[in-house]
Every structure is written in structure tokens, then in C-alpha cells.
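These notes are about the structure you will find just below.
A single protein chain has been removed from this complex, and every other one stays in its place.
Moving on, here comes subunit A:
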């Protein structure tokens, strides 16, 4: 199921709206203009996800490619192992979320990275100790191979009961 042309047009309109300078590329400042993102605890991470490592601008195809992760999953897709995993499958969605945690891209969410996320989400309202206890407990629960970090498989396993196809989909992008 491909994105319909109507959606692409809508996304392009949005892209142009965000691109204040009309350069055909989005920069960090353009994203920062979105007011609500400033209030979002993990706003910076989300913005960072659009930029490939080393790049400073985002062009339209990359913009769409990232947003395509959030299209509703096509459940009736035949399991064809020769074709690459579509970008909006459950695994791909989870991988996207995983990469938001794993900023240094080493394939694991270390304790420090988890702490950082918790600090961002809970902010000033809790003490450092509480954050550490929560992080400890989270790792204790999820970490099956005892390496004090959460790998992608462990991450996936801890979310097996959550309906990711529903949770990480935006109807708008059908």
C-alpha cells in the first residue's frame, strides 16, 4: 500500500510551511519554530531523528521517509521474506523508537541513556535518586542477558503486549 498522492501533497504543503526560507531543505531552526515541540519533553530527540548523522538539513524525501514510519500497518500483507521489511511494519516502528533512545547508536540502551530519557520526561519533579531507582528497576526487568543494557530484542520483548500498530500510527498518514 503506497502513500496516496493526496497525502504526499498534504505533506509537501506542510514541508513548505515549515521551510521558512524556501530553500527546499529544512534546518534545525525550522523545526524549532513549531511551538508545541518546545513543550515536548523529548522534542529535541524527535527533531534529531529527522537528520541523518552528519547532515544538517532535511530534504523532502527524507522528511516523508521518516514520517512513513507512522503509517498504519497493513496487517494483511503477505509475509514475503524476499522483500525488505516495509517501513511501517511493527518491527520498523519499534526500531525507530529504539533509535530515539539509543543516541550513540551502539545497538543498546545503556543505563545512562535510559536515565537521560527519564530525566527529560520527568524533569524537575523528581529527585535524582528516584530516577536512578526507576532506571535500575527498568533495566532489571528487561535485561535478560545481564549486560546492564537493553538490546533491541529485549526492548521488543518488553513491549510485546503493547499494541504498537495502534499506538505508533497516525491516521492522517494512511
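What to note about this one:
The rule is simple: a residue touches a chain if its C-beta (ideal position, glycine included) is under 8 Å from a C-beta of that chain, and two chains touch if they have at least 3 such contacts; residues count from 1.
Just so we're on the same page, contacts and distances are computed from a predicted model.
This figure omits one chain of the complex; the name its UniProt record holds, of "Synaptic plasticity regulator PANTS", "Sodium/hydrogen exchanger", "Protein O-mannosyl-transferase 2" or "Pyruvate dehydrogenase E1 component subunit alpha", is "Sodium/hydrogen exchanger".
Of the residues in subunit A, those that touch the hidden partner chain are 11, 14, 17-18, 31, 34, 36-37, 40-43, 46, 67, 70, 72, 75, 97, 100-101, 117-118, 121-122, 125-130, 133-134, 137-138, 141-142, 155, 158-159, 161-163, 165-173.
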